[in-house]
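Entry: subunit A
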Amino acid sequence: MPTKKSSQHISQRYDDELAAVKSQLFEMGGIVEKQVTDAIKALLEVDSELAKRVVIDDNRINDMEVAVDEDCGLILARRQPAARDLRLVLTIIKTTTDLERIGDEARKMAKQAITLAEEGKAPRGYVEIRHIGENVANMLSQSLDCFVRQDVELALKVAQEDKAVDLEYASAIREMMTYMMEDPRSISRVMSIMWSLRALERIGDHARNIAEHVIYLVKGDDVRHVGLKQMAKTVHDE
Partner candidate 1 sequence: MTTMTVDSNTSPQSSQEATQPVADISSNGLDSSRDYRQTVGKIEVANTKMSMRDVNVSYGDKQAVFGVDLDIAKNEVIAMIGPSGCGKSTFLRCMNRMNDTIEGCVVSGSLKLDDQDIYDPKLDVVPLRARVGMVFQKPNPFPKSIYDNVAYGPQIHGLANSKVELDEIVENSLRKAGLWNEAKDRLDQPGTGLSGGQQQRLCIARTIAVSPEVILMDEPCSALDPIATARIEELIDELSANFTIAIVTHSMQQAARVSHRTAYFHLGYLVEIGDTDDIFTNPKHRLTEDYITGRFG
Partner candidate 2 sequence: MSRSTIDIVNRNLAKRYAKEKRFRLFGLVSILAGLAALCFLMVTIVSTGWGAFTQSYIQLTLDLDPEVLSISDPQDDDQWSYANYTGVIKKSLRERFPDVTSRRDKKRLYRIVSPGAGYQVNQLMQDRSLLGQTVTVWLPADDDVDSVIKGHIDRSLPENERRVSDKKLSLIDELVNSGQLKRKFNNIFFTAGDSSEPEQAGIKGAMLGSFFTLIVALLLSFPIGVAAAIYLEEFAPKNAWTDFIEVNINNLAAVPSIVFGLLGLAVFLNWFGLPRSVPLVGGIVLTLMTLPTIIISSRVALKSVPPSIREAALGLGASKMQTIFDHVLPLALPGMLTGGIIGMAQALGETAPLLMIGMVAFIVDIPGSFTDPATVLPVQIFLWSDSPERAFVERTSGAIMVLLMFLILMNSIAVLLRKRFERRW
């Protein structure tokens, strides 16, 4: 009979193991979030110290990815999770990969920040970086939020925002290219900005991936590569 405790497993340790790996993932998410905002900040404020710290801290994220994957592997081997639990473990494994990639992108941005600090500020592009960076950081934090709260509406919103970020990225790149044509001397610095924009766009994609994983976790349907309309249908159970 389902009771008040029906959300818990018969095995208390199974619950504990799942909770532990989940909290590890969320901790990792928190660190990644900070890495991204720090990288953006280092870029905007030309702070090479902060940028260096971001580069170094990326190792922590890599270690955490390995640890979470290992725990997930153990749960699969020991508990043979099914249904919701199976989806949870699969989602965690995929989400760690995305988070680790986001960490890598943040590191790339930090490296560009170090280059720019050495070569001097780029003449253009900071407005775009700030704007897209804000959007992407927001998306990332929302995607993690929707995972914690298992909120599919929010996940859908993240996916929709990614569309907007992609458009903004495209227009920013066009603008940068125009500028490079006008002033070829600044090409190398503008390229750094373009790389950073590229990294932000990738982070947005990964955040969208995480949101899609959350929809799969909650709804049980895979919404990758189906388009936003279909995704919305799934979320609203149509």
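Criterion: contacts are C-beta pairs under 8 Å (C-beta built on N, C-alpha and C of every residue); 3 or more make two chains touch, one makes a residue touch a chain; residues count from 1.
The candidate set was assembled so that all candidates are chains of the complex that A comes from, given by their letters.
The structure presented is a predicted model; accordingly, all values stated were derived computationally and were not measured.
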Report summary line: Touching subunit A here (same complex, options 1 or 2) is candidate 1
**Report entry** Partner candidate 1, residues of subunit A touching it in the complex
**Finding:** 1-2, 4, 6-11, 14, 79-87, 149-152, 217-221, 237
